[in-house]
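Only one protein chain is missing from this complex, and each of the others stays in its spot.
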Amino acid sequence: MPRNHVEVPGVVDYLSILNEDGKVDEELDPDLPKELLREFHRKMVLSRRFDERLLRLQREGKVGTFAPIRGQEAAQIGTVSCLEKEDWLVPAFRETAALIWRGASLSDIFLFNAGFNEGGRIPEEANVLPIAIPVATQILHAVGIAYAIKYRKRDQIVLTYFGDGATSEGDFHEGLNFAGVAGLPVVFVCQNNQYAISMPREKQTKSRTIAQKAFAYGIPGVQVDGNDVLAVHTVAREAAQRARGGGGPTLIECVTYRLAVHTTADDPTKYRSQKEVDEWEKREPLIRLQKYLRQRGILDDQAVNSDEEEAARQIDEAWKATKDRIDELTDPLAMFDYLMADLPPYTKEQKEAFERFLATREAD
Amino acid sequence: MPRNHVEVPGVVDYLSILNEDGKVDEELDPDLPKELLREFHRKMVLSRRFDERLLRLQREGKVGTFAPIRGQEAAQIGTVSCLEKEDWLVPAFRETAALIWRGASLSDIFLFNAGFNEGGRIPEEANVLPIAIPVATQILHAVGIAYAIKYRKRDQIVLTYFGDGATSEGDFHEGLNFAGVAGLPVVFVCQNNQYAISMPREKQTKSRTIAQKAFAYGIPGVQVDGNDVLAVHTVAREAAQRARGGGGPTLIECVTYRLAVHTTADDPTKYRSQKEVDEWEKREPLIRLQKYLRQRGILDDQAVNSDEEEAARQIDEAWKATKDRIDELTDPLAMFDYLMADLPPYTKEQKEAFERFLATREAD
Amino acid sequence: MPNLTMIEAIRMALRQEMRNDDSVVILGEDVGVDGGVFRVTDGLLDEFGPERVIDTPLAESLIGGCSVGMAIYGLRPVCEMQFSGFSYLGFHQIESHASRFRRRSQGRFQIPMVVRMPYGAGVRALEHHSESKEIYYAHTPGLKMVIPSGPRKARALLLAAIRDPDPVIFFEPKAVYRAFREEVPDREEVFPIGESEIVREGKDLTMIAYGAMLHRAMEAAELLDKEDGVGAEVIDLLTISPLDDSKFCESARKTGHVVIVHEAPRSFGAAAEIMARLIEKSFYYLEAPIERVTGFDIHIPYFAREQEYLPSRDRIVSAARRTLEK
Partner (left out) sequence: MPNLTMIEAIRMALRQEMRNDDSVVILGEDVGVDGGVFRVTDGLLDEFGPERVIDTPLAESLIGGCSVGMAIYGLRPVCEMQFSGFSYLGFHQIESHASRFRRRSQGRFQIPMVVRMPYGAGVRALEHHSESKEIYYAHTPGLKMVIPSGPRKARALLLAAIRDPDPVIFFEPKAVYRAFREEVPDREEVFPIGESEIVREGKDLTMIAYGAMLHRAMEAAELLDKEDGVGAEVIDLLTISPLDDSKFCESARKTGHVVIVHEAPRSFGAAAEIMARLIEKSFYYLEAPIERVTGFDIHIPYFAREQEYLPSRDRIVSAARRTLEK
């Protein structure tokens, strides 16, 4: 039966620049400045090693459950590196590399993971939100910040991260829809790492790509090889420019893979094969970047070693500092801090009663 | 910069068969059986007049706030008429015509609108849900019923209604996504009546059509002239067949217009012009159907009169019956009915205490 | 002094504070062009423009979560849930974020947002439009929960709420919206959050109420005075959380008899916490069991019977007599 057609955007771009061997598609090479590329390397090394250390500390019982980033470093560094200092970063819970790029204190992250609220501290000058654990809910905070930026006519943008699983939550929908209709300066970065805990991407949604979900909101959507830092950065730079220029939001789908456990409480053998993991190990972003940098003569063995040593040093120092801080954080009454600007009277009574109780306990 | 393209469905079909003058596009005429067309007319007349009566009763203070359907009769009758008796209907709150098609008792609807829970009664044999007031939330019930049907391998489908505003809610997203990935037998009917209270469709979402939101879930989406009962029925029949045949869900966008107030508490002059309303009055579905039926020789003045008289009779009778029922519903203790299978002890104590209080009140 | 309905008084607070402080923005469904379904925000769009009076898409979680983001940036969003019965669609943004950002960021971010919503029964509305579930918010640490009972206090408390550095849930008794007028001073008047008020003095009985039910308590007090010669002290809570237990505990120490009135369901309702505080702080002065006159532990019935569900003057009087007889 013949019908009229309404044209709607029907194509999702997919960008890939580096192949699995780190060979670049010359035509697409964005030719980024050497110093930037070198910084990509430094921060990817640091993030990788920091993540490994956290995992070790967790296995030793020194920190609690956390969400490793192994394999997703390019997706994070490639995107976050498009932000200016004044821009806002709104993370989910698996963005250690992005936080490190933005200058987060490694010791704070250690402390947070050791179970201390103090580790969640955000320094005054940093336009970064604390990590958000309820999936997808942070998207709305990014949208609110973007609205405020637009209202204040500031030259800032917002970038927010979330996973493939997050796209099934209502908050994803409500956030992208409003950002679209209000034309807000925000970049939505979906790290499609193929799983939401045990749930594979294909069972999460029937849409062929996550990028195409953008069409539901009348905004551009693009898919990119998330383990290819050049491609990720290229796509993100475009989106950031669009946002900065008043062109509104973009949804970026970084196709990547979580090489490690979901969190340290997870057993991936329940839901995926080693073979699959091995396949993705081959596409792992750090080695790919290293191959490319060596080809371009930006990196040699010595540089790699120096980046590795510097990372190890920073991590060691941070953990040492963290242990000292933990030794000092002995006052249980600190849990009453920062509830509100002023502690309400009845809560204060509870605090005082607890203080008296502690005193008798110590007296015993 | 050259990129690879990922093809995703990029076309929304738009179907229209009757033009504003009720002239049919011969090529597209689905040539529906005369008796069905005549029934369309009867029920559209009945719904229209019932709606008018409710409005009058509301203005007289005899019923409370309600949501008129004027202008949306074709969108409802055209879709609901694709259901078989055993199929399930999951309404929102503006589907009086669809409920009437499914045999709802007019007196129950009157009673409900007069503020009595008893009017919400669903007869044992009717596979219809009570109206749902929290916007979009009923979509998930439709999805759950559809899942159960599939699990039980029954030959049934579900049809659910919601408005253009509802598409902004998270529940819309969560429901369509799961229906898509689980391949459920459900038809999603969006009555895009151009407004969510005062919010025009263009400010609700930036997507060009609502139908294209289907692509986010990997399911078909189609747009139809919602004031053209032939086109609506054609599209809905296709969707129902798809659902019945195991082809999964469809999103139908019926482009229509709310000719009356949002609810009887609403003042539309705050947000739209009379001119706009007048434009849409011209596309009003009942007259359009009548013109077509006259052209096809299915309807003449006498038939119109007889349908009108029958509607008036049913409505009068129902209201009379309702008044009698109201006179009988004097027991305030009925509010404790149907809380749970058994009233919990403390609630029972409350009921008994209230009963004693009422007794003393009467004694005074 | 203008003589205002609660709707007008709330609008006055919004308008004055928006003139005062350009970080105040309003967002919600139909708050702009329509002026709100109860006309609370009527005229504000014209004065302050669509960037400050924001008609949002139909999405409560967006409204809550976007407000959190705005507050993080330094704005003072006053968002509206069209009815408290629909606020649950955005409840997680309030519970998990609005209430926690100060804590989570260790003081870097504060969330000076207000969530306004009409609550309560009595206007012959549809299902979900008559709810009184203040407990969901009052039990959540990090939130303040305010319920004014009349125009003047509504204005003064809303000003306090907007200026508060922490999130405030602001329930507006819709039954009071247009029920009566009060003189509301043009000059700025702020009433502190966290303070209750003795609105009628008495030495025989303490009655505690808030929102629309305050007026029923007052009627009951008058009747008790006239018919029984009983002097009821009536306390208007005004803030549910943090609960001001000082005034009612003191009053109970004086009277020994207490009646608590609210329209929310009884079990796990606000009256229970008030009773707990009375036990903790005035136990030895209580002369008889405290009486609760509340909504029943059922869903509020549709409007034909809502008045039977609500605590009536006579139910309050009867409870008062019961406790006084003991």
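The chains carry the letters A, B and C, assigned in the order they are written, with residues numbered from 1 in each.
Heads up, the rule we're going with is that a residue touches a chain if its C-beta (ideal position, glycine included) is under 8 Å from a C-beta of that chain, and two chains touch if they have at least 3 such contacts.
Keep in mind that this is a model prediction, so the values were computed, not measured.
Of the chains you can see, which ones touch the chain that is left out?
Touched by the chain not displayed, across the whole complex: A, B, C.
Just one of A:151, A:280 or A:336 touches the chain that is missing; which is it?
A:336
Where does subunit C touch the missing chain, residue by residue?
Counting only subunit C, the missing chain is touched by 85-86, 88-89, 91-92, 95-96, 99-100, 103-104, 127-128, 133, 135-136, 138-142, 241-243, 264-265, 267-273, 275-276, 279-280, 283, 286, 288-290, 292, 297-299.
In the complete complex, which positions of subunit A touch the hidden chain?
On the subunit A side, contact with the omitted chain comes from 64-65, 93, 112, 114-117, 119-120, 133-137, 165-166, 168-171, 196-199, 203-205, 265-266, 270-271, 326, 329, 332, 334-336, 339, 344, 346-347, 350-351, 354, 357, 360-361.
For subunit B, enumerate the residues touching the unshown chain of the complex.
For subunit B, the residues touching the absent chain are 88, 117-118, 120-124, 129-130, 132, 134, 137, 139-152, 170-171, 174-175, 177-178, 181, 337-341, 344-347.
The rule is short, and it goes like this: only the chains that are shown with their structure count from here on.
List the centre-to-centre spacing of subunit A and subunit B in whole Å, with centres computed as mean CA coordinates.
Comparing mean C-alpha positions, subunit B is 43 Å from subunit A.
Can you work out the whole-Å distance between the CA centroids of subunit A and subunit C?
Between these chains, centre-to-centre, one finds 40 Å.
At what distance in angstrom does the C-alpha mean of subunit C lie from that of subunit B?
35
Two-or-more-chain contact residues of subunit C, please, as numbers and ranges.
57, 59, 61-62 - these are the residues of subunit C that touch more than one other chain.
Note the residues in subunit B that touch 2 or more other chains, in rising order.
Expected reply: 168-171, 203-205.
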